[in-house]
Every structure is written in C-alpha cells, then in structure tokens.
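A single protein chain has been removed from this complex, and every other one stays in its place.
The block that comes next holds chain A.
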Amino acid sequence: MRILIRNCASAFAALALGAGLALAAPESDPMKALAGLPAGNNPLDPMTALMARSDEGADAESNAELGGLPDGPGAEDTYYQCVACHSTEIIKQQRVTDHRWDELWTWMVEAQGMVEPDDKTKKVILTYLKENFSSER
C-alpha cells in the first residue's frame, strides 16, 4: 500500500501505515480548519460558515465573455477547452488541490473522452485552473 500525503504531517502517513503514533505537525491541527473563516459569512444561514473556503472577491475580474471565468493568463484557452463538454459553472465551484486538478485532467481524457490539446496549452490551462480554483493558495 502506498499513500501520498499533501498538506498533512508525515505523522498521519505513519498512522495510516500502522507504523505507530507520532506528533502531528502544527499544520495538521484539525482546529485550524475551523479558524479564520472568511469574512462575509451570512450569520442568518449558519451553514455558510462551514463551507470550503473560497476566494470570492479575489483580484481577478470574472469575464462574462468567458463564462464568468476570472481573467488571467490561460483564461481563454481554458474556456475553449472546457466548454466543448460542460459549462464553466462546474469549474467555478472547485477549490481543490493541484494534485486533484492533475487527476481530473487525466480522468477527463481517459474516461470522458476529452481531446487533449498540445502540451504547451495543457500546461497553460492546468496552471490557470490551479491558480484560480485552488484549496492550496
């Protein structure tokens, strides 16, 4: 069994592998996920405070011509690549790790029949997705 850990202390890896207990690093503190929730939560709907953090109102303007994707390097390539199958709404909902974006790309190509662009365009698109729809930054 192989297990990869991102954003977690190696202690968790040790736990998962049954190698015994170890002290978790500070960034693995589960209370951290509860702290510093984004301003602008709606107290009249307490579920909003529990949602995955999103960087709404971040720097980049959303571009109506590109299905509301935020402007930036790769926005246009991303738009044309993705909307052949699905609308931008599903993209805009995501806040995931870089690793997950790589896996999603592979899944779309292998399981969903997405036509891959050339390597340069692929890199531009994945960089754009990781920059704009991330749980890591």
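One rule holds for everything that comes next: a contact is a pair of C-beta atoms (placed from the backbone, for glycine too) under 8 Å apart; a residue touches a chain by one contact, two chains touch by 3 or more; residues count from 1.
In this section, contacts and distances are computed from a predicted model.
Per the UniProt record, the chain missing from the shown structure is "Sulfite oxidase", taken from the list "Electron transfer flavoprotein small subunit", "Glucose/mannose transport system permease protein", "NADH dehydrogenase" or "Sulfite oxidase". Touch with the hidden chain on the side of chain A covers residues 1-8, 12, 16, 28, 30, 33-34, 43-47, 50-54, 65, 77, 80-81, 83-87, 89-90, 93-97, 99-100, 103-104, 107, 111-115, 117, 121, 135-136.
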